[in-house]
Structures are given as C-alpha cells and as structure tokens.
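Note that this complex is displayed minus one protein chain, with the remaining chains in position.
Let's look at subunit A:
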C-alpha cells in the first residue's frame, strides 16, 4: 500500500529539499554581444551597467524567487557567446532545468543563430526533449534600429512552441516576466516528473487499477 513519506528516489530534476543548494538551474545562451550578461544583471541586481565586459567561459548568479508560493533558489548560468567557446560552454548545459535563448533585435545574425544554439543545446541535454523548458528573449528593443521584427521572431517561436519576450535590459522591460515564465515552466516540468513518479507509485498499489500498461 502507499506509504506516507516522500518517495525515496526522484529521477533527475530539482528537489524541493531545503538542504539542497539549488532548486533550478537555468542557462542563458545566444550569440555574442546580445546582452546576456546585462539581462541577468538587470534581473538579479536590478541594475544596468553601461560598462560591462565580455563573458569568458561561464559565470553563475543565483536568485530566490517565489513561484506559486514556492520559494525557489534559481541558479542562472551566464555564458560567453563566442563560437569558439561553445564546446566549453556546452559542458555546462548538463543538468539544466531551463534554457533561455537570447538574441539582439538590432542584429539579424544573432536571430538567425537561434536555431543553432537551440539544436546544440537540445543535442547535449539528455534525453533530448522537444518540450524542454525554454524561452526566447529579443533584447535591445530600446534601440530604434531594428533588424528583426516582432512578427518574424514571434512566428519562429510559435512554430517551435516557445514563449517569446521582447525585452530591454537597459530599460528593464519584460525581463523579470521572461525569467519567471521560464522558472514556472521548469517547475511544471519538474512537477510533471514528480507526479508521474507518484502515479507510478500508485500504480503499484492493489487499490488502484492501472491506467496504462507500459513495457
């Protein structure tokens, strides 16, 4: 019969165990100079630094946020956008619960590179899941000189079923919304894993008739 207490093992994914250091790991990727670091700093420190430096390798920031009254410690990995760093950066993809794809609306190439970044990420996250928690951020909407329209970006995202946010790290537009949407999504995915685990447990009890048979 179903015993009280937490299930002994949860297959991969975040745990709400307070002793665990991090609940969610989120990674931000995208071409160089699109503003990944600035987005992160805006979100975590509520500041925009005019004077910023290229990210070499990866750096980590954390933030505690409440999603549906659940406090979550989110660890956000900032990554260097240069192509040459990709093999190194991709070693940090492992264990991510969510992925933030960033491009610069004033830089068409950074948008065209999204496909590559996404595929690269999905290839390295095992198992490859098409519905892996992801959001796309089109940054620098404060600059008038746009090369990627909202429609084009939205269409690309809609086709892949990824939420799209037009953001500005400089003017703090939509930044928190994007992060929180991703965190929520990651949490839902986690809960899905958690619940399917519970369902599996229940399935084993004599009082519950199996809904599905799997081999």
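Here, a residue touches a chain if its C-beta (ideal position, glycine included) is under 8 Å from a C-beta of that chain, and two chains touch if they have at least 3 such contacts; residues count from 1.
Here is the rule we use: contacts and distances are computed from a predicted model.
Missing chain, UniProt protein name: "TB22A protein", from among "AP complex mu/sigma subunit domain-containing protein", "Large ribosomal subunit protein bL19m", "TB22A protein" or "Proteasome subunit alpha type". Annotation for subunit A: contacts to the undisplayed chain at residues 21-22, 32-33, 51-54, 56-58, 60-62, 73, 75, 80, 82, 84-85, 87-88, 91-92.
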